[in-house]
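With one protein chain withheld, the remaining protein chains of the complex are depicted in position.
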């Protein structure tokens, strides 16, 4: 039932609005609304009940194992939420004067420092509001760098074919063409193809390392050297930063710019699809181009650096200073982990992934890159099962839901057929991993005896498989008031 | 799965305790614990996941209609929770000096005044921690009153047979005998029996008005007169105060003492079984005996009144000053309602109950007191259904759960066979009431065609009917460590 | 009409369905002369923003002082997760699990709670909570009188070292049943119960002996000796303990040769905020053989029709809604929500976390005492070992010192003068928990130093300018 269907005309059972509101006398009639929008008219209890029950229809980290590859669905500490919502922080106006902002700004400054340390970059801007915006900012800085040197003919950003879809999309948003570089069978970038693609038109390359294939790009130093020699810069997609925290730093690998997904590596909530936060870190040469605002300190207090202080900046990415509440959560998380905790993130997420990979292989599933170590995530291919049993990755995914686990990422990256990209994260106990492996074995067994049963999954959820074709063909994107009658 | 079954020896994945705790060097060995208790060893995520999922197995006001008669399961405004938990309030030490307590004490003083106004009593103590403790305090004051007058031979408290079980139990805790007074077929107290029971041994009478039968005791003034003439006092069980807020006041009916269940009438949360709060109000003559502490004011500020200030007080009922956090919630609720809102509580809870009663009767169900108005609650008897269809009140109750509604109170009061005590409360919309009636009709229809199906209910809940006999005979009251292996 | 969903049309339709012309008619059984309706003294209702502003002002006016008061309510760290989970609607707005099938969440949690408490206390069974520590002790006393088959006595031995509010509460709650509380003295030097005074009652008939651990002074009692004394003299032994302390101290089930019969106390240190004194929760454990005498809800594990494990209220025959005047207690609603919080709290900390919180509290108290005694004029009043609270003797009236400290936003402790006049006016009960940082304690030392200094200069009038 939709909230609109709980609505009753004239119902106002809330304590949420002033009883006497005064009048709109200052506003000429032609500016005023002629009829009220048909929003729900429900009591506070009806709203609470409706949304409480809706929430129960979700899978979430707080209720299920959620090994969604490339999304780093790890535990979101509850303290991060409650402390970021402290009245003094949650009510601070973004344009409050520095006299009333030192507490907040100190946290932002320290977070910049933490992120520098963790990534090995020279400077950080917290402004980007999500990973994709961080990507945009990164490529825009690369462009600004070339432009500032008068090197204006570079038109291409190289992108491995395994990259996240955001990578080429971001390159295009910055006015570049995205040129794909193929991946070798062992999961590393095809160096010959790279060499062939490099040239005076090369503005840079976007890499995720570990890549979305769940393997570490071993020849990263060589790549960096070649790209730099061609006059290009290296962009690091931080989606998989969780895999290397405290083990190896993008700055040390030779990257010039990196974005971080704080909702992944720094455990801010995914919130049903955001908000994220996508700070960017840069090497020395890109510093002048960082998006504003930045926080600096003169030792006495903290100040904002804005457009007028940073004339070469690519500019502003958002109305204020990024997703501050999310940045606070990341700061709190980082402070709770400390140096040792931070390092262990990579260690144990990698341990969990390698353990699962090993156990799944022992159980007869095929690794996409059997010769490689798993990083914090890994890929199995269900090509064999699809062929022999007629049950594909999507069927496995849906059936896993019945077993009370969220499915891994399916059919991404695109180059592995019947692909499961599995990322357990460091916060899962071995019991969860074992339960997943057991469920996979069970599902295969089910498929052996009754493939149709598996193909009909899920059965235990609020709905069964949905008709996506109908959804796209007969667009129904909003409740219509006439349904109310 | 129990939380213990998620435990793993040596797991300490929390940020909840200091890393370095120092030593117990000041404590001689013989005082120290020899081995650790076997509490769960789980990660923060495991605990969050476990208790989130457990919570989902509950029915609650925030998820279901909960017409549990005599329990006043109405909406608990979320503001009451968040405001009572404001840092300055939730962290205040109970023994903080008055200099650091004026905010809290002002709320308590105002709550005392509000409760006086609403009940028509002369003074109020907020100390009792629940309704039953309020009852105890009330009867103890009656006893103190008689004792103070040297009237020490009174030994009986009269209690109608329809009363809550707490009433006779509380009388006994105060050293009285409880003597039952029968109820007439129309639901009122049997006045002849009352007259016969009154005498010099009568310390007082405990009444709920409206009674637990869901009807208003019409001859209350006469009862008050008779009891007072016999030298007894009148105790008002405030369990059903929701029914009369702003309509009639216990003080005006002639009661000498009243307790209120703030988790009912003042909408503090029921919390899976408490905490409640059971303030007591008294008429002039019982004032000296009120339990301590009380809050008073000299106009300049607020002060506590304690034992030394109140020599005739029955004394202290709790370590500090009652369930302060619950009292705050009640205060916030009362302030949000205001005079008009408060009155409407009785109006609309009564409207809802009478509407349901009428509709259920139209649907062929039998009212226990067909000649009477419903108050905020009412009784139907499923005697006919039990006899004709072989499906009793318990079966209806369990089947209602399958329809997504909590069952009414069943088999109470004891004097009505196959009893459903139904209290919808004022916060339910008509849709809920109609859905309940529809479900009742459906269940009866089910019973007509397949009684066994109804008797097997519930089907849609985490468990089906439980073996209560086994539970009581083969007591299993705790997890045993050896289950872990 | 906040929270009342009826539209005017609906109200009309419902009245029509009932067959009355207005809501007033629904109250027509109430005698005319009793009808009221004017609650105008309550004033108009506030919308959420107004009440929010009002409560924020009240909260602000109470400040957030630095607190070194214990005396039965302790400022321990509570993980953020605890109340974020406990206030989930499904826990917060459910009621007593009468319909077990629709309440498995609460019931299983309570079963887990019982399991944890029995572990922590080293006892056999636990109920699902009572109101608070003081009233739980009263219930324990009543239970002991009912349960002690060896004794017909209605007398109870209760150390003077026990929380004075607890003693007062027990008195209120049991006196009308003719139960008498006899005080046992404490030793002036150690602050422990005077075993010689106890020995005076050798061979006398008492229903029970109450044994606090730690006692009100923070001092550890000779619990083994006291328990054995009770057993030897046909008394039930009732342990009254701080549950957090039991993570590091010998638990009541292991005191003496056979442990106590009943263990009870206040669960506040296990996840309940200070909250001006409540809601907290009383806990009670006992030996298996006494279970049918225990008051309060008890949850049992059983199976359903299909053999699946489930949980349910059990032994309800003890309770008031069944037994009415013959019930073990009038208790009904208890403190379910606080127990929910405590269960989550204990799960998050585990035995190790609780032990660390306790150990750190002890270490912090030691540090605080060191700092304060280093001022030269302050010394411990008792020599007995302490947990996280102790009595200091000041060179001035505790009352005066506290007033000045409070003016500097330090709540320096609890003045013992009223309840323990024999200790004089200068005895101060101070507490430190793991929540106090070294900086906090240094602040206390500095402020106390100023108090002492200004006293010497007799310069009370200038105190208000400190900072």
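All chains are identified by letter, namely A, B and C, in their written order; residue positions are counted from 1 within each chain.
Here, a residue touches a chain if its C-beta (ideal position, glycine included) is under 8 Å from a C-beta of that chain, and two chains touch if they have at least 3 such contacts.
The shown structure was predicted, so the numbers you read here are calculated from the model rather than taken from an experiment.
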Of the chains that are displayed, which are in contact with the missing one across the whole complex? A, B, C
For the chain not shown, which residue from A:60, A:122, A:287 or A:312 touches it across the whole complex? A:60
If the hidden chain were put back, which residues of subunit C would touch it? 48-49, 52-53, 77, 79-80, 84, 87-88, 434-435, 437
Touching residues on subunit B - with respect to the absent chain: 8-19, 42-46, 48, 52, 77-79, 81-83
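The definition used in the following text is that only the chains that are shown with their structure count from here on.
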In angstrom, rounded to a whole number, how far apart do the mean CA points of subunit B and subunit C lie? 21
Per the C-alpha centroid definition, the whole-Å distance linking subunit A and subunit C comes out as 46
Rounded to the nearest whole Å, what is the centre-to-centre distance of subunit A and subunit B, using the mean of the C-alpha atoms as each centre? 48
Contacts with two or more other chains occur in subunit C at residues 1-6, 10, 44-48, 51, 79, 81, 89-90
Note the residues in subunit B that touch 2 or more other chains, in rising order. 11, 44, 48, 52, 56, 61-64, 75, 77, 79, 87, 336, 427-429
